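All remarks here apply to the structure that follows.
Only a single protein chain was left out; the remaining protein chains are all shown in position.
Then we have subunit A:
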């Protein structure tokens, strides 16, 4: 800078050379210069003043206020209003697991995922995995940027190296899970084309290759059909867990529930037969469930075919005879409901699926309940090609390999072989978002965005489209994989433009509502979904099934004596992709009620034979040997497990998933066999189980399996009885009072509440509840419920506000207390969602010494965390045991940081719902009936100067429920759904509502705590003689 000679004056005094100024000009604080006492320096007064000031300043500086970074917007973003959530339609897809969703964001952070009501596939329903996926966004295990040979690199370097190396690598193969995005497929195709027609190999961890392959055999096109469980009066499933984990469970659960809802006016429901080895969620909902060995499953399907063919007059096939209970009965009923029945199989054996197709053809279900003319694309995996790829890789025939968001080193049967072969390829690339088992083996990792940061489109079914849009700007230096593919293929268009272009050219033309593409695009994006209607037609069968039948007769055995392993998928962990999500790890399995583990499920008979008795989760480990591989796994005694079989869940045993999942359970993928050309999830030969003496504890949230014949807890009946008497199965306690027997609610010490405005309540249909647990995760997300980890679950201290009680039936008589504790060999199962019952005569409210839990003027039992001193008296006195205590400080506590990510990790905390307090140590918490949603709904109505409309407020659990088993509403509102469901006729403001629905009951009615939660009796569609 140039020297300047300008002079700046301190003031006018300096300019005028005021003598008073000049005198003190060299003093630092001329103001504090001596006053009065001459030139002796500061006076005593000044000294004291300065001292006083310094002391005060020092003391003030010492008590520093914590810095809270709440910075207001300088320029407020148009769409973001602090504390007002925004909702964006988007799509969850992981491989072929699909759900159209609505993402709730607060101040730019996605915090909750709900189903998209406009979706014809999943509607407003979600699954546990979809609900929990929002936490995976904030997972610190995600890669923060591109990596080359495990070292952090920049994108430019990675791009240039990948491009040049792939160009010279020779044969390039792209490995992916099912891609249901047409634009992604286009981008992949572009990429493949750029590298000499690289082969795209699709596989699925949970393969349904058998169905697609069979469809090719039967109808000439490899695809999954569209199933219509709602149109089926008789459903027969051979091991297909269609309510829990099979293909598109949310959709199927929704359809299934339609056929299971009954009213007095329409006392009809579908009948469901299940033939399976492990007790699945679907099997536990079946009216008739027959445990069969996996080695018999093909023969069972063939036997059903023969039975039906006999009736239809078609040719039958010879096969070893199997004795399977209920099969004949199922065949008769299927035949009686021709055209309105459905037979499915979970088998991955194409031959079995061919026979299934033939059965549905014989039953005229083709085009009605099974629709191949409207193919679904949820699974496109080809086990044979993937198998071939592993062989090629190891033989050095693959020059370059690109893994597109898939982890075959972990989740493919030959994962170990594949892992060993990756190094043989000259170039290896992965777009995986984390350094997982596969990504850690490749040279270049170009991490993809999380789906909540991405643009994409989806075509899960013919004529069904949906879009996903970013709900947050990328947290890390990641790049959408499709952008990577386009970049590597030399295309400079962004994927967003590419996507729009693709829609303009292929989808836009299918509609005639608008000729403006932007308008079409905006509407599709707003709705999240777009459909093209099409008619269902029956596909014509190609040929006979004799080849399949003879293959089945050869491959399956009627009398296998060896132990059989049936590998299954758990609802929470699924295929293991999201294993690092603590919400899913701690989600209690709907059947076993276990968390944080996989285990070998064995039958009660096996346990008795081997002297194993489980008590409070305490068990022993066993050595499971499959062929030449063996693993040590804990054993869980599972009523309903077919004798001679054992079950083991996939998705565990991750080694590089991250802090949460590493080392949890064992990997079952490596036990699967590919020897028949498809991934066989049942291993029927060479399996042995040897109980070791090692003790182990499985963390179960429920250790008592039966409801002890307590009809005051679970009330159930069967359809024929319900038809005769709508009160069937009801336990109606009466108490003697002054010469007559009256309902317990007629006797009370309390005057009773009056609710002049709203009276919130829940009605829970145990007939619709399939036990999937989506509500439990939804509640966890909505209400910032802490994850406590395996040890604390073992200590019986999980924090769930809503749980699903699962009870098995027992063969013992009421009164035989010991006998009732033992579940039946093949039990009937009942699911009972249990949350705070918001009692009108709440036992918790009277006992709190400090009135921390009180009753609201709208019927809610409310918890004031700030006031709670933690005596736990309320929890003890709660007959439903739904109150949860903060035994430790779960947030910001190192001891829980590994599991309670959402409350400990700076990134994880972004998922917290700002409307709900994170509870402190030492206070009780429990279901609030989503009071934050109620308040917000009321405020909106108040602002708009109107009454709250039914349906505009809904709890997280009811919203998530794919089967609408939970109905929330205002019982004071004569037009609400809950009033109609419960048939509340009397227009009363009293807390005690007269409910006229025959099936509705209060759990523990005789205690007269008078809950605001009603349950509907469980009705099974069984014949009278068998119930």
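Throughout what follows, contacts are C-beta pairs under 8 Å (C-beta built on N, C-alpha and C of every residue); 3 or more make two chains touch, one makes a residue touch a chain; residues count from 1.
In the analysis below, contacts and distances are computed from a predicted model.
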Among "Polysulfide reductase NrfD", "3-phenylpropionate/trans-cinnamate dioxygenase ferredoxin subunit", "MoaD/ThiS family protein" or "Glutathione import ATP-binding protein GsiA", UniProt-listed name of the chain not shown: "Polysulfide reductase NrfD"
Listed residues A:416, A:632 or A:875, member touching the removed chain: A:875
Candidates A:703, A:897, A:949 or A:990 - the one touching the absent chain: A:703
Option from A:328, A:497, A:522 or A:616 whose C-beta touches the chain left out: A:616
Residue in contact with the excluded chain [from A:846, A:897 or A:990]: A:846
Omitted-chain contact residue, chosen from A:411, A:448 or A:798: A:798
For subunit A, the residues touching the chain missing from this view: 616, 702-704, 706-708, 710, 712-713, 792, 795-798, 803, 805-807, 817-818, 832, 834, 843, 845-851, 867-873, 875-877, 879-881, 883-889, 920-924, 1003-1004, 1006-1007, 1009
